[in-house]
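Written below as structure tokens is the structure these notes are about.
Complex shown without one protein chain; remaining protein chains in place.
Chain naming follows the written order as A and B, and within any one chain the residues start at number 1.
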Amino acid sequence: MNKTRDRADLLAGLLIIAAACSMVFIAMRAASLGEYDDSDTYSVKVTFTNIGQLKEQSPVKSSGIIVGRIDSLAFDSEEFEAVAHLELYPRNRFPSDSSFSIVSTNLLGDQYINVEAGGADELLEDGDAKVGNSAIILEELISKFLFDKAGEEEESLL
Amino acid sequence: MGTAKRQETSVEPTAAMSVNRRRVGLVASIRRLGWLLNSNIYYAGQVFWFFMGIMKRTPQIIGRFGLVWRQIYFVGTLSMIIIVVSAVFIGLVLGLQFYTILERYGQAQVVGAAAAITLYRELGPVLAALLFIGCACTAMTAAIGQKRATSQIQAMAVMAVDPIEREIAPRFWAGVISLPLLTAILMAIAIFGTYLIAVVHIGLDEGFFWSNMLRFASFNNDVLSGMFKSVVFGVATSLTAVFQGYHATPTAEGVAHATTKTVIIGSLLVLGLDFVLTAFLF
Partner (left out) sequence: MDKELAVSVKNLRFAYAKRNNQVLHGLDLEVRKGQIVALLGGSGSGKSTILSLITGQNDVQDNGSQVKVLGYDMLNISRRRLYQMRRQIGMMFQVSSLFTGMSIFDNVAFPLREHSKLNEEQIKDLVMLKLHAVGLRNSWRRFPSELSGGQRRRIELARAVALDPDLMLYDEPFTGLDPISLTVSRDLIRDLNFGLGITSIIITHDVPETFAIADYVYVLWQGKIVSQGTPAELMESDQPLTRQFIKGETDGPLPFHMPGSSYADDLRLHEHAGTQA
């Protein structure tokens, strides 16, 4: 009787060890343990007149490589514009005159912030504020085009 | 117990009769609907009090953890074989399926990542729970039901040993502990199965396979939410199993019936809860 009980105890223990090994394997090789460490990032405040489809956690890219994420989006009720707080990874430093613009992956797809490196010697520092180029809104583009066309026609009539 | 037994069996037909009362008309339909609702609420209430009974005895159970430990062997270790074998096949099929889909879009290198996320979030917990019902929960119901049919439960109670504390609660807790463990094993082995088909058989790049998995699958978001699901499933399935076993009609037929009910109610609960958890929590 004791022998079978010992065997049961042993095998139950085996189950727990097997499960622990599985968890360790998943954590090490098959899933990233947590996001990138946020404490090391430096934050930059960028203001836009229109952020389009941008969402929190959307990527910040430069030349197509992810260099950071959007930490938060807010509306500045004094200046009446959108404020995006970016968290940029410290391994990518940009010149202080780099420009930020909102870009679409395609016509329908998600948007991200693109960083175009500038030529200044100084680097962007934690807490810097920049003004970004807003998202291109398709409707605005069309109406602007039509308006311009109409203006041209009016001019030609004159 | 002779009289009690006979009366017990006579409940079912009368209950069924009041549902099937073949009278047409609005009132009859409404009454039928009401009966359905009432009986379900009654059932839910019964399960709830049963659950509270188990909870009340949990302090004693922690004091006698050896009982739970032995049930973990019966419930968990004995279903490990089927979990492992199924997991390999689940991984193989997932790898193959995702490869045929993703290859059309030229995204074959994320096969591993896609399979992993699917496994962590949905398939792992749900399939482990369904296999667990088929293997462990039915055994739990049958074991408890058989103990009732041969009056072992009653004998225990008359010997002043609380059957809920001695027989029911250890099984319940063993189930709740075992299912997440089995789920973790299933996830890991299935990933290995996907690796076998995608890398070894199809010949995708091994580096891309693992690095994309690391890149797209998040431990905190995907794996832990899957494990949380499996804890919920563990509670639901184990509770169903011990409840059905304990309330089985104490005959061989009654035990068979209870086992079937465990599978039906348990599976529906798992699938329903999975939807609720996915829709509202994650």
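As a convention for this text, contacts are C-beta pairs under 8 Å (C-beta built on N, C-alpha and C of every residue); 3 or more make two chains touch, one makes a residue touch a chain.
None of these values were measured; they are calculated from a predicted model.
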Residue in contact with the excluded chain [from B:N38, B:T150, B:N220 or B:T260]: B:T150
Where the missing chain touches subunit B, by residue: 1-4, 6-7, 10-11, 14, 146-147, 149-152, 154-155, 157-162, 166
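Note that only the chains that are shown with their structure count from here on.
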Length of the line joining the C-alpha centres of subunit A and subunit B, rounded to whole Å: 39
Residue ranges of subunit A in contact with subunit B within the complex: 5, 8-9, 11-12, 14-16, 18-19, 21-23, 25-27, 29-35
Residues on subunit B engaged by subunit A in the complex (per definition of touch): 69-70, 72-74, 76-77, 80, 112, 116, 120, 178, 180-182, 184-185, 187-189, 191, 210, 213-215, 217-220, 222-223
